[in-house]
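With one protein chain removed, the remaining protein chains of the complex are shown where they sit.
As written, the chains take the letters A and B, and residue 1 is the first residue of each chain.
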Amino acid sequence: MLPLTLEDVSFAAGGRTIIDRVSCEFTPGPRTVILGPNGAGKSVLMRLCHGLLTPTAGRIAWRGSRDERRPRAQAMVFQRPVMLRRAALGNVTYGLKLAGVPRTERDRRAREVLDAVGLSAIASRPARVLSGGEQQKLALARAWALTPEVLFLDEPTANLDPGATREVERIVDQIHASGTKIVMTTHNLAQARRLADEILFISAGRVADHAPVERFFAQPSTTEAAAFIKGELPWS
Amino acid sequence: MSDIGSAFAEAAHLIAAADTTLYGIVLLSLEVSLTAVVAATVIGLPLGAALAIRRFPGRAVLLVTLNALMGLPPVVVGLLVYLLLSRAGPLGELGLLFTPAAMVIAQAILVTPIIAGLSRQVLEDAWHEYEEQLRSLGATAPMAAATLIWDTRYSLVTVVLAGFGRAAAEVGAVMIVGGNIDGVTRVMTTAISLETSKGDLPLALGLGIVLVAVVFLVNAAAQLIKSAAVRRYG
Partner (left out) sequence: MELKRIGVRVAWLLLAFGCASSASAQRFITVASTTSTEQSGLFGHILPLFERSTGIEVRVVALGTGQALDLARRGDADVVFVHAKAAEEEFLREGHGVQRFPIMYNDFVVVGPKTDPAGIAGDTDTLDAFRKIKTVGAPFVSRGDRSGTHIAEINLWTLAGIDIAKEKGPWYRETGQGMGSALNTASSMNAYLLSDRATWLAFMNPGDLAILVQGDTRLMNQYGVMLVNPAKHPSVKRADGQAFIDWLVSPEGQASIADYRIGGEQLFFPNAGEPGA
């Protein structure tokens, strides 16, 4: 399915242009972190890539054919996890069921992935009574179980305490190691530094920079990027 | 005041006497209203789900109409169904007039907008929360509808109970299409109406107390099932 190419993609709503002629390419391999100030359009860009929104202009193209062995080609984890009113295990098998995976296989994969993220103990607990951190890890498990080619994450740790944040970052690394492309947004510079291989910097709906992570932080190519890096407090 | 006192005494006496006529009337009332509610749910719930999830031109008008239909006067529904089922009407050949089936049809028509309208609101609120995640996981509209319905099942039980309450309490529709025939289409509400007409107010009130008690029991049963389910599924 990768690379994913955006050609002159624009998105307008309510009379406002939110994404303005964005062209870029997501290649297999590097973990991509999308950075930008609030209101820059990061979340909208992610939703356009994932297919939840349709561009008002331009083209979004996935190259190549889908790997039929994978239940879903792409998955997304949101800032606030949405859990169904059933057990944690049921939430994971739900996605697999939608993808047509047979029952015994569903159960096996779900338990396997819950184990990998450290949630085996609460597999039969109702998902909606779990803590925020546990729910987000469950959301990751649900997405991972689908073995997607691309995993989109929209500010996944914005609402979590530092401990849960660390655990989520660890899981994201595991998912990446298992062969999934990571595309993530964050406003936390330190997190971007920790997780990214490349940075896509968005400002006012436009691509202001697209560079390997070290080069981005050492030599930001635009004044907006430089200002953004400086504007952030060093410990956030 | 003494009428109310004698009414409670009358109600107790009716129940204790295990009067077969009374039990027949209670059974018929439950059969008619429960069947009507089930039919209304089978039609109204998918309709409510479709309205909650889909956007289409004219949706706003449809929602306003649906909400307005929740207030359909039972006697008007009874009249319309009577005209449909009368021998002189289009469905006269079916011979359904003055039978329990006619009463079920009338009450189902009365209750369907309630089920559809209220479930639409419940499901739409849930859809706001679930939409992005369900679409991200690849759910089609029918699958999403089914998931929403299952996830909001406790609120939906209340919706169905509201529909049942409406059906069990109405007299206008079943009086016209049923004819209040002794032993055939006499239900609690029409029996109360008859006894009131005959001036036997304590008996009428007593029957009223029995009716309220029956509806209360149905609600209590639903609550018990709900609690058990919550304990199991969370």
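The rule we apply is simple: a contact is a pair of C-beta atoms (placed from the backbone, for glycine too) under 8 Å apart; a residue touches a chain by one contact, two chains touch by 3 or more.
Remember, it's a predicted structure, so these values are computed and weren't measured experimentally.
Considering the whole complex, the hidden chain is in touch with B. Among the residues B:11, B:25, B:77 or B:104, only B:104 touches the chain that is left out of the figure.
Annotation: of B:67, B:86 or B:121, B:86 touches the absent chain (contact as defined above). Within the complete assembly, residues 31-32, 34-35, 38-39, 41-42, 86-89, 92, 95-102, 104, 146, 179-182, 184, 194, 196-201 of subunit B touch the chain that is not shown.
Basically, only the chains that are shown with their structure count from here on.
Listing the residues of subunit A that touch subunit B in their complex gives 47, 50, 52, 72, 75-76, 78, 82, 84-87, 94-95, 98-99, 125-126, 128-129, 142, 146.
Contact residues of subunit B toward subunit A in the complex are 129-130, 132-133, 135-139, 143, 147, 150-153, 233-234.
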